[in-house]
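For this depiction, one protein chain was excluded, whereas all remaining protein chains were kept in their positions.
Residue numbering begins at 1 within each chain, and the chains themselves are lettered A, B, C, D and E in the order written.
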Amino acid sequence: MRGLYIGRFQPFHNGHKAVAEYIAEEADELIVGIGSPQISHEPLHPFTAGERILMITQSLADLKIPYYVLPVTDVYRNAIWVSHVISMVPKFDVVYSSNPQVIRLFEEAGIEVHSPPMYDRDRLSGTAIRELMKYGGNWEELIPKEAAEVIRSIGGIRRIQQISQSDE
Amino acid sequence: MRGLYIGRFQPFHNGHKAVAEYIAEEADELIVGIGSPQISHEPLHPFTAGERILMITQSLADLKIPYYVLPVTDVYRNAIWVSHVISMVPKFDVVYSSNPQVIRLFEEAGIEVHSPPMYDRDRLSGTAIRELMKYGGNWEELIPKEAAEVIRSIGGIRRIQQISQSDE
Amino acid sequence: MRGLYIGRFQPFHNGHKAVAEYIAEEADELIVGIGSPQISHEPLHPFTAGERILMITQSLADLKIPYYVLPVTDVYRNAIWVSHVISMVPKFDVVYSSNPQVIRLFEEAGIEVHSPPMYDRDRLSGTAIRELMKYGGNWEELIPKEAAEVIRSIGGIRRIQQISQSDE
Amino acid sequence: MRGLYIGRFQPFHNGHKAVAEYIAEEADELIVGIGSPQISHEPLHPFTAGERILMITQSLADLKIPYYVLPVTDVYRNAIWVSHVISMVPKFDVVYSSNPQVIRLFEEAGIEVHSPPMYDRDRLSGTAIRELMKYGGNWEELIPKEAAEVIRSIGGIRRIQQISQSDE
Amino acid sequence: MRGLYIGRFQPFHNGHKAVAEYIAEEADELIVGIGSPQISHEPLHPFTAGERILMITQSLADLKIPYYVLPVTDVYRNAIWVSHVISMVPKFDVVYSSNPQVIRLFEEAGIEVHSPPMYDRDRLSGTAIRELMKYGGNWEELIPKEAAEVIRSIGGIRRIQQISQSDE
Partner (left out) sequence: MRGLYIGRFQPFHNGHKAVAEYIAEEADELIVGIGSPQISHEPLHPFTAGERILMITQSLADLKIPYYVLPVTDVYRNAIWVSHVISMVPKFDVVYSSNPQVIRLFEEAGIEVHSPPMYDRDRLSGTAIRELMKYGGNWEELIPKEAAEVIRSIGGIRRIQQISQSDE
């Protein structure tokens, strides 16, 4: 059974990794789909698709099952999004998502959806971690060390701080 | 004389129907143009173009004049929107609109615009009706029974409730 | 049962009308979907969506079943085209098409496709009729008189002749 | 040395003109790049690209160095925006900008960025001037007289007032 | 009176310059609109918009009237193209074109079109000049020396030769 797990992963953090490991208990293969891959260098979307692919691939190196890490470009039209996803990634059997809109769209298309548990949701959220990055807090303990290394290698903290400044 | 009446119709309600009947008193034919037809499955835009076309066509079955119900895809550029509309629907003589931006754009293009009266604006608004749908209120008395039947047949209330949930 | 019949209708001719009448024998309602509605003023695509909607609606005035005439904007991606069509027109049960690619796409989506008979294919083809228009031949006997009237009212023959000239 | 100065110029005002004159002290040629040229007739973006090109060209008639006034269409993807700009305007050596995101993007591409001084920022801002236009204040003293003349010739004040109305 | 002259200018050659000088005899100002500005590095479209802007601006330095050199992005829809052009350049009174489709579109919009004479059409054509560039012929005598200098400064001949190779 091949599972699909979609997120924006700005950045990929320990909560995402825990979900991947949870899926690895019940699926034979995992597809990690990166949403909004075309957006970067914005306060809510600091990292490029290429940077996120690297973070995720390296952070999952020890996952027990084979996995694909793939961008899923936005199409901005919900009614065709499911068939877009289907065409852009290998065939999958189950979607893992907690997003009500994503759940609804796959269910209308007759595709099975599982909602994985969330881990330490208050601390392990992209929003919270980007704030720590912006203000110099301890973000490194909240994300896999391989992802942290990618962020350091591209000057990611400096980027997030600079693009978050106001120009007024 | 052929009149053009543009709206999003999320959903088509009794106020929209009253405007169509008002236009039918002075025009020979009516074009109902559906704005943002490509957007659906969002809290502010729950229904697809196809679903809205069905709602409107069936709700206007007794209109006294012939009518066309047509999608008018967004182009996201005001300066070309009027010529886009002109190319996508049959030739029209008068636009019916209360939206100041729509009025301005057609007037700059030298096209006559009439502002139809509004009917019970507080209750008969898309926003108010979608809230009733979301929280289980009495939305059915505010829209034509044919439109209500379309919404029921697609599980529309369940859709609107599901996509309006937060995933936090 | 609601049938969907898709074509470009540049212009709508007697062969198209015969197919619509054939479908009216077995379906309860007909959707006529206009492909490439956004293209016009080109030698192979002379008429706008609005002009074609008018031609078709008026030519089918005596059809025995109710019908919808609707644009179906190109999406330039076959893998999502079927779900695009589904979202943009009322729900349909059977697709009528003789185009192998269209047939394949609907069949992969599990939708029933019928191939209607073709009528006098050599003379009743868009290509042949546009050539007659361009060189002053007798095109009027090949299309419904209502469609011919629309073409005359917009100066369509002059348009097709002018845009077909070379600028060398 | 050729400098690039990018802004939206809704409208072009005395602060923009002062920056252009500042650049003229250190550069040999100036490119004025107009951002979001495709957007117009909106409260925050009232003027078309053509109208802004005219305002700027005429307001800079006495600038001491040669200049180009060019639209730079939005691409909605930061990671490719710098190469888009490079392809759409003549080769430049220095970018003049106070916008942190613009600065970051050009710096990641290895291009020199200077931040020009701002002049009377509270009064000389697009937001403040559009408010004056909307409510009948004294906007004319804040923009070059040539730009004011362009705005008058197109009925710009009436446009901004009309599109800013609510339709409720 | 302000005239608009649209072309692709791949590259800008002596025939184009002669047309500009012809227009300068009857117009007060000239807008040179660059078509397909977003296309480059292809055998039929070797130069970027920025490179063409530079070629044209410098080649027309001695023109007797003021001129604007501006990109006009393709919209791929003839029915809205005229209003797109109108919104993207300063207001114009007359269009200069020999292209039958361009003439038709502006005429349908009620805009005056003049067809300028052509100069030595066999030799002074983009196609012929690009062939000379590709095979090492004497292209330099066919284009203004300022345009030739721009092409040399960017390695344009090497580019056109390289992208024209087959990879078989």
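As a working rule, a contact is a pair of C-beta atoms (placed from the backbone, for glycine too) under 8 Å apart; a residue touches a chain by one contact, two chains touch by 3 or more.
Keep in mind the model is a prediction, meaning the values are calculated, not measured.
Note on the undisplayed chain: of the listed residues C:A18, C:L63 or C:A79, the one touching it is C:A79.
Considering the whole complex, the residue from C:L105, C:L124 or C:V150 that touches the absent chain is C:L105. Only one residue from D:L4, D:A79, D:A148 or D:I163 touches the chain missing from this view: D:A79.
Within the entire complex, the positions of subunit A that touch the omitted partner chain are 37-38, 40, 48-51, 53-54, 57, 68-71, 73, 86-91. The set of subunit E residues touching the chain not shown comprises 38-42, 48, 159, 162-168.
Interface residues of subunit C with the unshown chain, by the touch rule above, are 77-79, 98-101, 103-105, 108, 121.
Basically, only the chains that are shown with their structure count from here on.
The chains in contact with subunit A and with subunit E alike are B, C, D.
Subunit C maps onto subunit D through a rotation of 180 degrees [Cα fit, steps of 5, range 0 to 180]. When the interfaces B-C and A-B are ranked by how many C-beta pairs touch across them, B-C comes first.
Rounded to whole angstrom units, the spacing between the C-alpha centres of subunit C and subunit E is 37. Our note on geometry: subunit B versus subunit E, Cα centroid distance of 44 Å, whole angstroms. In subunit E, 77, 79, 86-87 are the positions where the chain touches two or more neighbouring chains simultaneously. Contacts between chains, counted with the stated touch criterion, involve the pairs A-B, A-C, A-D, B-C, B-D, B-E, C-E, D-E.
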